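This report refers to the structure that appears directly beneath it.
Note that this complex is displayed minus one protein chain, with the remaining chains in position.
Labels run A and B following the written order; every chain starts at residue 1.
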Amino acid sequence: MTFTRMTASELGEKLAAKEISSVEVTKAHLDRIEAVDGDIHAFLHVSASALSTAADVDSRRLAGEAMGPLAGVPIAIKDVLCTHDMPSTAGSRMLEGWTPPYDATVVRKLREAHLVPLGKTNMDEFAMGSSTEHSAFGPTHNPWDLERIPGGSGGGSAAAVAAFEAPLALGSDTGGSIRQPAAVTGSVGVKPTYGGVSRYGAIALASSLDQVGPVTRTVLDAALLHDVIGGHDPRDSTSLRDEWPVFADAARAGRDGRSLKGTRIGVVKELNGEGFQAGVRSRFAEALDIMSAAGAEIVEVSAPNFEYAIAAYYLILPAEASSNLAKFDSVRFGLRVNPAGGGTVEDVMAATREAGFGDEVKRRIILGTYALSAGYYDAYYGSAQKVRTLIQRDFDAAFEKVDVLVSPSAPTTAFKLGEKLDDPLAMYLNDITTIPANLAGVPGMGLPMGLAPEDGLPTGMQIMAPARADARLYSVGGALEALLEDSWGHTMISQAPALEPTEMFAARGGEV
Amino acid sequence: MAKPELMDYDKAIELFEPVLGFEVHVELNTRSKMFSDAPNPAHPDFHVAEANTQITPVDLGLPGSLPVVNEEAIKYSISLGLALGCSIAPSSRFARKNYFYPDLAKNYQISQFDEPIAFDGNVEVELADGRTFQIPIERAHMEEDAGKLTHVGGATGRIQGAEYSLVDYNRAGVPLVEIVTNIIYGAEGDAPELAKAYVSAIRDIVVSLGISEARMERGNLRCDANISLSPRGSGKLGTRTETKNVNSLRSVERAIRYEIQRQAAILAGGGTIIQETRHWHEDTGRTSAGRPKSDADDYRYFPEPDLLPVEPSTQLIEELRAALPEPPAVRHRRLKESWGFTDLEFQDVVNSGLLVEVEATVTAGASAQQARKWWTGEIARLANAAGEDAATLVSPQQVANLVALIDDGTLTDRLARQVLEGVIAGEGTPAEVVESRGLAVVSDDTALIAAIDDALASQPDVLAKIRDGKVQAAGAVIGAVMKAMRGQADAARVRELVLERANA
Partner (left out) sequence: MITTEQVAHLANLARIALTPAEIDKLTGELGTIVDSIAKVSEVAGPDVPATSHPIRLVNVSRPDVPGATLSTEEALAGAPEHDGARFKVSAILGEEQ
């Protein structure tokens, strides 16, 4: 088996056994990027130092240094995360070429665990979008069908692992930006409990919703990566001080046990109805049957206030974003555009923000400014914060009855590039399944659920657990993944079309 | 700019009732900043630094950076709230105040809005004649300072006409407490004095708490004064202006007085007051119009999602309450008694705004009377002439050292005044100035006797008169001796020796 087809846990084991070297593994992935990324465009930047980092890890290992289970494994990093040695643009013209003077805490943890950063992945500008079409640097294409979107905002990270350009990636999830791309690219993604992973160095979209998490091809790999990046960070006030269990243990136990005996699984009535694609619903029903057969108790639960989740989300997010993005003003970093004939600093700021932000970013900044402005605050932002309370109460009530909640990760399979670009509202409605978990801060996982019969494209299952019970995602997810693969006789990602090497060379060495 | 018309002050007060309100910003002297671990330039250890060296990604508002609250700043704020007689909120929150300005790294200021840490307080202030006045405190809230702008090109470094500006973010993130008063009625003609006494009282409080350097000229303590005039008998509040840039106790008083006279002239002439920010200019003694308040002041406050509520325990609050220094009024009574001052002497010190300095000078070893005499006399005079606050000219330790030199006979009062000038000019400690300027009293009798003998020999007529018992004639000899000694002799001793030598 080629290195690029291996899972991160397999690579980690072989690296630990010194059967293979990190340089070989890293080289294989760089070659794969060069071969296919011209078509996929998952990467905005490919690290020039990946091979030397890999060589360093290899020599340390040979010298007997103790290393973690993912040491030497390459990883792609969403461009929303600050890296001191690579540009960090968040998919925006505003930050083109900007290299921060510091690493995000999660990136520091990757380096300390000796993972090998391969590069930075494409995303909707400032993580605003569900298709990666809002990247200032061009869209990413879905490896299953290059005409289709890879989801968003983290389409680059999802496509990178789905196209075997990286075994692991980091994403960020504000309203589904990890789980929805996982669904439409046939990969695995986890949004941890809010506060479970540090946000320090993640370029903020909506501070009370953002969470960094793993993007992988298997549940175990997600758990291994979560173990590396999780834990308290004194630089993030919202970071939890909890002692976390080893998530990889939970994932292995789920996979090896293949049993859901006694697990109460709640099906959220409001997240499986009108507007959901037939193939998504049929695959979801099959998955429920398989879980039931494995001993799970399937219960329908109602979360009546989820109906208002999108509305609340599209007030809270733009409001926080309008403030978070105010720092892009051409003074300390990033783009500066001088208006024709010069002007005052006010003119320069306004011209810069006009030129540097894309349409979707401007739309949300204006919407957020409106939601916070005098006379509207109570009706909009204030009310949205109350809806948030109601949604939390729905979760609390549901988790009184069940251990985890499930729904499809996304209402449809991947839509075509350009299909919803002119209809922002339709694009927003696509996030219905994933938004409630962000509003309530509870953890959620997206994992492959099978291909939709009508279009042969991936569908995804979402599992949600109570706040701080992320381990349940891995035990239930690990079991479901194994049970589904047993029923199919193969992994879902193995069915993805082989990508032909393109003549166009992938971006390399710093060009976006 | 034409000189605006001013109404005679007494006339203004006759026609209008001044209504006041103050916002005082206090920079806390914690070691690190409010929301980052950068060194705090408002702490004495970190005063001096090159531009943009006291910053972290947080202070620069770099993408991805996050604030974390300084626990000491919370404690200082609670202590200040308690000293202002406020209730401490069981739960308070930070909020973002959104506006674009190049000195504001994130283009929002982390402040507190509807849930400040302290509220509903009261500060007692004393006027020159000993009357006391209660200033109602609406709230005290925590926030962060902004960076500093330098305007280049154009005239005199002002913003108008500048070609470009330079930004230094060292000050960005310095912890601030903003103390907001309720509307203050009834100050009447005492309004300017009351304003000064209030700011002085706040200064005394923060100094006694040890939570701020409280140097107005360094911006540690800043006062924005709201003033409006209500026509007598109208029962209606007037339109207010907010005067900023008032950087000394003295200018607080002057600015209020000026603004009352300016507004009164406009109102009496049938004009209207524009609700606006006004800037005080120390040099011209005027205020100038700034930005009009308008609908554009929509700060879009919302709870700061990156920070959590502050919920101090009752235990912490009570610990901090127990550790409070005595309230200024109580302290005044105690000091007056222990120093043995008359009412007039003590009021003189309070009115000069130099109580803290006098006390520190006494603590440093000087007698209370000497400390009072030097601070309210010579030092205040020099400060007044220089247009600066006396406290900024010289330290209490230096004054105590000066007094010690007088007490041990090294200096006469006259010499001491010269030494003081040297100290203020930055020539060193009093002892160093005595040394470098050669100002010590000549206490060697041999040198004095030689000079006296010379003087007597050159004025035989005077010698004869003294010998005749006309003692007052000795004055001429004493004068000549003092001149010969360049003033560095104790005149009483010279007189003694003259009489002794003349009759020898």
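Keep this in mind: a contact is a pair of C-beta atoms (placed from the backbone, for glycine too) under 8 Å apart; a residue touches a chain by one contact, two chains touch by 3 or more.
Quick caveat, the model's predicted, so the values are computed rather than measured.
Peer 1: Based on the whole complex, identify which of B:9, B:100 or B:113 touches the chain you can't see.
Peer 2: Of the listed residues, the one touching the omitted chain is B:100.
Peer 1: Looking at the whole complex, which of A:245, A:295, A:343 or A:418 touches the chain that is not displayed?
Peer 2: A:343
Peer 1: Determine which one of A:3, A:144 or A:333 touches the chain that has been left out.
Peer 2: Answering carefully, the residue with contact to the hidden chain is A:333.
Peer 1: Which of these touches the unseen chain: B:42, B:68, B:350 or B:452?
Peer 2: Missing-chain contact among the listed residues: B:68.
Peer 1: I'm checking contacts with the chain that's been left out. Which of A:388, A:420 or A:472 qualifies?
Peer 2: Answering carefully, the residue with contact to the hidden chain is A:388.
Peer 1: If you put the missing chain back, which residues of chain A would it touch?
Peer 2: Its contact residues with the unshown chain are 98-101, 193-195, 208-209, 234, 237-238, 240, 305, 308, 310-312, 314-315, 322, 326, 329-336, 338-339, 342-351, 353-354, 357, 362-363, 365-367, 369-370, 373, 379-380, 382-390, 392, 424-425, 428, 438-441, 467.
Peer 1: Touching the missing chain, which residues of chain B?
Peer 2: Answer for chain B: residues 30-32, 37-40, 46, 50-57, 60, 68-74, 91, 93, 99-104, 107, 146, 149-151, 153-154, 159, 162-169, 244-245, 277, 279, 290-291, 296, 298, 300, 303, 305, 307-312 touch the chain left out.
In this text, only the chains that are shown with their structure count from here on.
Peer 1: Using CA atom averages as chain centres, what separation in Å is found between chain A and chain B?
Peer 2: 55
Peer 1: What residues on chain B touch chain A, complex-wise?
Peer 2: Answer in residue numbers: 57, 60-69, 96, 98, 100, 102, 105-108, 165, 167, 169, 295, 298, 300-302, 305-308.
Peer 1: List the residues on chain A that touch chain B in their complex, please.
Peer 2: 81-82, 88, 90, 95, 98, 100-102, 104, 199-204, 206-208, 234-238, 319-320, 322-323, 326-329, 331-333, 345-346, 349, 369, 372-374, 377, 381
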